[in-house]
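Take this structure, written in structure tokens, and hold onto it; I'll ask about it next.
Missing here is one protein chain; the remaining ones are kept as they sit in the complex.
Chain lettering (A, B and C) follows the sequence in which the chains are written, and residue indices restart at 1 in each chain.
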């Protein structure tokens, strides 16, 4: 029996190695040519708690998590108790025979017999791989790549454990669907959202990153730190988030394209700095990896509730752009784009992601780095008008940018209102001109704005709009509804600010019911669309329990 | 000749005593029964610069500043040069004869002859008082009250200087309109916006204020500090704004109604704390006294550009209320109201004021303190359900509030998502319930919401809407337009969040052109109204040069 | 008399073997020795593994933001000086994000006990350097090793003449209990920096590492001698002194505020007659 779309759920305590099994399986499945969507759900603790690693795998392209479970890999009994009901008819539970759950719908693994305790994860991985019909060589290679080849004893033990797992599995009479073979689709990468943001930033020429650790943003900085010496950048853990953003502004002022990854609470501390970037016209890219608030909230879960906060963060008025990647690929490309817009318009630019996307590994076709155009830093070395004036009034609002110390010209940037030379002013006519100059830059940002992505029928009965990481669930829900012969369109906003009504109003007008789907309680994108266009969406599908939106969730909610 | 409405402008350097003259005149005129509107414009420095103190005075009720000047009191030559053109036909310049401006339209005062240098301010005050037709006894009494009676030598010298000023003025043949006498209108106070906020807070039972100095908010704290020992509160200058809001939350948690005054940049640092107040459901009143941004901007000028920032400040989602007083009286009453709503709904509540209103003295009928109902702290001492649960789920969303140490029951507040007992949870069903519980409190806030204030014709051709300190200018502009036989309505929002469409949509529907008038560049209230109602105002009148909106400004802009 | 049972037993979210367990135990014992009932106490913490501690005993609790325990505690203490307020949080929370409040609290000498779980690492966020992490320590965030000199909280506190400065070690429970008892009894700001092994992320400063180096100050040591204290404060490495390193009597912040001499703010009525007189000044 074959099944093209399987959902695996690994459950256990933190520290039990479910990440190891999950990562190995993911890598192996991607190498075998499958499409994957990983959803990680964990507690805010280091050991213990109940964590899950969901791995949806398919021979076709999949882009969203799924709720029902085909294979439950239980690393403890609690997992069986908590998730048993999610397992579908014909699904399977993989558990230590020691739990004594019986063999109905369960493959009981004699871990103790099969291996030393420390190789139990490898055994589990082996058993699952065999169940899924993966090639043992590929499986062995994946383990080798993960653990390195230096320790030959370890390599050998891993190989043996895997062997035992495959042999044992081969002897079991289990009725579990195999994945259909897929054609070789060429090299693909396994990458999660945060990794893609880090890689996107590196490709854009990031030279400075300051951060204060905060889940789920930290791994962006860690990924950059790992490459700092190779790629020639400085990654500095600041004393607090206020320092982080101010350091990034200082570095950027001095010529280093800068990024600041954080999450809601840390970002809150940066809002004064955001305003400073706006006033001094210093480019800076800020990643806000969302998690459920208010305050500390649920630090390891997901939510999309900081759109309005980020859009209005910082006192006073100045332009900005906010990107909202929905896929790992978009994390990469929109991070590049964020640097481009920040540098071109000398403004703070934001990337809104969230815990789900941050931790969600996917198969990605390698980015074509060879054909990338380098991003223009916007820094001049030879100003056309002298004396050099950092804030010269221009039609575009963009003033010539020099960096200090690189020429004989002096660069003066001021957080107070300033005349063209950057010094202090109390002249209220200048004030007015400067406000207008700064706000004119929004036109440039609008010109760069990425269109919402539409897919579906020309005049659908129902249009589902969404932003950020919920897009996968929306696309799949749409596909399912179409299977039920419903006429559905989807509109994804990879950029939520500025909104350019011309890019999307026609879709609203040509659709029946317009439903906005987002991971918050206020319906923030919907409110924003109404503010900008007057259009009130007909319905909201919202989620704010800390879990990502799934296709099933959308269909359930729409059913109401 | 009499003129019922005069605009006086005192100009000079910081430190030259224009505040002394201005304050004395204001007090004296109010005691004499006139209506006043003070507009202070100063530089961000301690000595020098060019500062002005505009004092509009009238025998009728006035509520806005005026642009053209009847009497220019120049404390230096620069003032003459800068403001001469603003003086109306028949107006007068009062200047030291030493400047040698000539006597055309100018009363040249021989300050050196008339007094020692340190009494020049008293002389100027005396001359102006005489010009305006003020009673010399009243004038003398005002000086005495201001400088105290302890130093009898000083009292005598002041008296003499005044005498000389009156005598000298009496001998001048000046053709300056006197103010018509007004009937005794009983005791009135001279109070500016910040003083009224402080008094409102005291009347509401504020017990704790933490702040970090920031113009134009500081004087709220200073006014509270001056009364701290008499009124039994603690006013603490914190090490930074983050500490300020967290201290206030701590004090409020322990039972002391708390206030935090700040301005945009300081508020930016508090946004994480705002979110904490939202999550822990701790009442706190935050005053944001606006000034032009971004960043340090124009620290001593005015603007209304932080509405959207304050509305969305803090990560995650939780209810709040934002009051936007437009008059000194509203500063008092809405501060009381802010405490009431904060304590009743256990939420952060905001007061948005600005530099103009903060520093704008007005004549105010004494608040009737005797008939004030004390504000309910919302603190229980005897919980009806045991065991006591700080976050018990209720229909209103409001849970029973106890304070620690006052009973044997333990009070546990958490910034992480929590079950009813306040401890930690990772249960996502509880999460959902808690989000909904917190958001239900918005209904209570809506029930308390103050209606926008309408005045004017039933179906006006033009409806001017506004919020905060711009209301005076809007009212007077409307009056002027009506004098030109135009049909005008005005709608002032003393509360900008939550907006309750039922309270105001009818006005929009019954009006011709709807114009939104506010002191920012984005048209923030207009955008918010559109977001909440879909209604797009037809026109914006915006100002963002650091000066308050005036009736003339509105009429000029409408003319376009 | 209060018994340790009244402080309860709770399930924790800590790793088995973590030093936090013994600190929690010492805290409870210190409270019992101080004869304090749960409702007389207010624990204030920030965010981190250590900051979870107050959830694991019976008391009033305000578990606030990362780094902001001290200002919350300060506000609460001023509102109600009758509360025994104890701040308990990690090294990252108190010396990193909260560094500025640490300086201010010492300056105020407000009557608080501050217990810092110093595991020289950010535990909850998975092992980045904290301000007290030693130079060269390699983490995923500091792949080349920490380049900054570690923050020495004891030296800074003594330099600022904090009124009670102590160091404990989670592995010496009785000693720590006594320190906690004394810190609570001390009138003024009392700091206890508690060395705490983090079995998950700090493989350098382990239980054995501390055990080998820690010694308690001798009876002869005079904690009121500032110069001696300053010298002791910088002793670190091969030997690490435990105990009260510095102590001084000076007035608390609360004692200097006239308004608090009549009791806490919580009980204060609002006197509108007085306010009327104040308002009169505006006329």
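As a convention for this text, a residue touches a chain if its C-beta (ideal position, glycine included) is under 8 Å from a C-beta of that chain, and two chains touch if they have at least 3 such contacts.
Note that the structure is predicted; figures quoted are calculated from it, not measured.
*Asks:* Out of all the chains shown, which come into contact with the hidden one?
*Replies:* By the stated touch criterion, the chain not on view contacts A, B, C.
*Asks:* Among C:109, C:125 or C:178, which residue is in contact with the omitted chain in the full complex?
*Replies:* The missing chain is touched by C:109.
*Asks:* Considering the complete complex, identify which of B:215, B:407, B:443 or B:480 is in touch with the unshown chain.
*Replies:* B:215
*Asks:* Looking at A:160, A:254, A:428 or A:479, which residue reaches the missing chain?
*Replies:* A:254
*Asks:* Spell out the interface residues on chain A facing the chain that's missing from view.
*Replies:* 31, 187-191, 195, 199, 202-205, 207-208, 210, 227-234, 236, 238-240, 242-244, 246-256, 258, 272-273, 276, 280, 364, 366-367, 369-370, 372, 374, 403-416, 422-424
*Asks:* Of the residues in chain B, which ones touch the absent chain?
*Replies:* Touching the chain left out of view, chain B contributes residues 15, 43-49, 212-215, 218, 221-222, 225-226, 228-229, 235, 237, 239-240, 265, 295-296, 299.
*Asks:* Can you name the residues of chain C that touch the chain not displayed here?
*Replies:* 97-100, 103-104, 106-109, 131, 144, 147-152, 155-156, 158-161, 226-227, 230-231, 233-234, 250, 253, 256-258
Rule of thumb we're sticking to: only the chains that are shown with their structure count from here on.
*Asks:* Calculate how many whole Å lie between the centre of chain B and the centre of chain C, each centre taken as the average of the chain's C-alpha atoms.
*Replies:* 41
*Asks:* At least two other chains touched by the same residue of chain A: list those residues.
*Replies:* Correct list: 43-44, 49, 265, 295-296, 299.
*Asks:* Which chain C residues touch at least two other chains?
*Replies:* 13, 47, 64-65
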